[in-house]
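Yeah, one chain of the complex is gone here, protein chain that is, but the others are all in their spots.
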């Protein structure tokens, strides 16, 4: 079905368009996941997950970052194979071996990270996938796209280059691509994370029209509101396990607020046996204490691929935990890098204990006590092929006592590394083991040890528990609480609202590179932060 | 693209690791000798006779081994320079241009300087000049890579073509020795060249080369500067995150790498050749690149592989005269070894992965 000769044929084209009156209950499942398990080094991404996907239904997969949503999608779209369990397509067990195979089964995926070639036009991207000896069938494509976009009410300029389109438009192109290929199951992975509120509403309406035409949609999100607004059925994932499902009957019976509170209970579990449900102990901060970290009007110009920052200002007092909430990709990474000195700013000041840091280099800022714990542990936080011991001192290369006159003092390094391994409970076969061979949790401990040891005064954490298992998540959070208790200033950037609510004193919300509001973490903080995140005033 | 395709994890490996390393090195070499032997058979040469002859001339005969050790001097400098560049993830493929310009500089300045300065000082100055010129020659690719992100493979390749031509122009037009009809530079008198070791014909340049590669090895493995370069090579984003000044380090890498290549040229002229003839280009740098990979960019191992290359090339040159097998066969052998080694590493990697899974 993925070969272009049948791609455009009229009979196929008619099929999804005409089957409007399918009643969900009567139709068999298109795809069923049967106890599917997938492991990565150090992580169980999916743990015995069951899932049934039906035509005419928007099936929402809801979960925090690291809950295993993207891995599930990887397996449905043929990028990854399950380690255990099986996938049934139309009732028959079918290993989905490649993306090509997934397409031929009628499974189309819109990935979280755009899968379009930026240097090609829309039409060329839609045509991608034909056998190499064939001529692209541009005219047929145009006719087909006109037909589809008319029924769906979207407009796309086929001759625009992808790199010139907005993210929302790019996403429409990806949806269009799946439809042009006669997909009967459309998977949307975190599709709203890059969209404006208006774009999100449009996407919701589009999904509704598609399921009315008989398509099945799997909609992956970590946003409760979207799940409640767009879904027919909701499955909740948590740390790789499916923890609950709300079927359509129940969905229709409940109001939006009731659904949200039910999901919240499934996702974050207010029940007593949930280890994550620890309540934040109220802490008393001396209100009069002078700010330790003062940030004023930080500006960073936007680039083609990254958002900029505008007029970012905040204070953090000693011992205070300030959270930054927001949808991923709204400038969190840029904020962290600008503060750490990795990203040049075009304006604004940063002061630690009254001492100006802006204009200083990365190393000088670190030296002054400002530390940055990156979210990209292997990509930039460590050098995977270097031993654990060296990775502890990656940001101190050349500094005494580990180097004297530029010469490595191996004994000093090993001694201190040994201490840090014990102190931070890094599980490593030896100090010489390449750090890349450790699990995510242990790599994170190496980073924690590096940033928190000796002389830290203010620490920026960027998604510190992303992709960690529960034990390491809790240990990391405990570590962060401890340093705040020691009187350090902590900036905690996280896309996990629950994490922020359980840890922070105040929570600021970032959106499109601006802080849109700051909320004291008391009683109704959850709703107020939630409102800020969806673009309403707190 | 990083230069660390072959494993560069530092730290002392365990004994079993060393054992595996040895098998992983000797196995491919053996396989390569067999494949290359088949090629020899195909052209009607008994491979055992050939290998035996190369060994005898390159390693076992007194004269041969002296030539081998003399040949090592420039190769060691080149290997040292390439190790610095490749470990830092920069593909300096311009070694031959840098080598020739260093050689011409030394050939041009040496004979003049010995007339006005004490011999040791004159040679020292010639070395310095050769290094400086080669460093300057690398400045354009270095700046382009550091500040504009222009791929250094293309620029260093072009600079090596340019440098080869420029060296020829200098020999033919500027530093031509008027007293001979052969187009070449003035010749450094034998008594002013680098002294030979003891009563042999081995140049003392060998000691300089050994010192250079040992120093490079020490710097790369034991110093903060070396570690910084390795971070840049292994994970450039981690280097930025750790606050290293990547552009400045880039320029330093090119300067050191090119400077060592220039020294290689100088040591060959001042130690052995005495002058540069027009159109002289031994293309040592290209031949040393595989050697550096074979040694996994390790300085100590590189000494061994440079020795092997020297034995092969001295023995091969002799075999060309006596057995009629052109010395280019050395290139074939080195390249088959390289490919076999890369394959072995791939298989080893896969085996490890499947064992883990």
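Every chain is named by a letter (A and B) in the order it is written, and numbering of its residues begins at 1.
Convention: a contact is a pair of C-beta atoms (placed from the backbone, for glycine too) under 8 Å apart; a residue touches a chain by one contact, two chains touch by 3 or more.
Assume contacts and distances are computed from a predicted model.
> Which name from "NADH-quinone oxidoreductase subunit M", "Putative Cobalamin import ATP-binding protein BtuD", "Xanthine dehydrogenase family protein subunit M" or "ABC transporter permease" does UniProt give the chain that's left off?
Missing chain, per its UniProt entry: "ABC transporter permease".
> Among the chains you can see, which ones touch the chain that has been omitted?
Answer for the hidden chain's contacts among shown chains: A, B.
> Sort through B:29, B:54 or B:159 and give me the one touching the missing partner chain.
That would be B:159, which touches the missing chain.
> Looking beyond the chains shown, say which of B:112, B:140 or B:207 touches the absent one.
B:140
> Among A:116, A:370 or A:443, exactly one should touch the missing chain; which is it?
Considering all chains, including the one not shown, the answer is A:116.
> Residue by residue, what part of chain B touches the chain that was omitted?
Per the touch rule, chain B residues meeting the hidden chain are 1, 5-6, 39, 43-44, 91, 93, 140, 144, 147-151, 153-155, 157-159, 161-162, 165-166, 168-169, 172-173, 286-287, 289-290, 293, 324-326, 328-336, 338-339, 342-343, 346.
> Please give every residue of chain A in contact with the chain that is not shown.
Answer for chain A: residues 2, 40, 74, 77, 79-80, 98-100, 103-104, 109, 111, 115-120, 124-125, 127-136, 177 touch the chain left out.
Definition applied: only the chains that are shown with their structure count from here on.
> Based only on mean CA positions, could you tell me how far chain A sits from chain B in angstrom?
That pair's centroid distance is 47 Å.
> Which residues, counting only chain B, touch chain A once they are in their complex?
Where chain B meets chain A, its residues are 4, 7-12, 222-225, 227-228, 230-231, 234-235, 237-238, 240-245.
> Where on chain A does chain B make contact in their complex?
For chain A paired with chain B, touching residues are 341-342, 361-363, 366, 374, 376, 379-387, 390, 394-395, 397-398, 403, 406-408, 432, 434.
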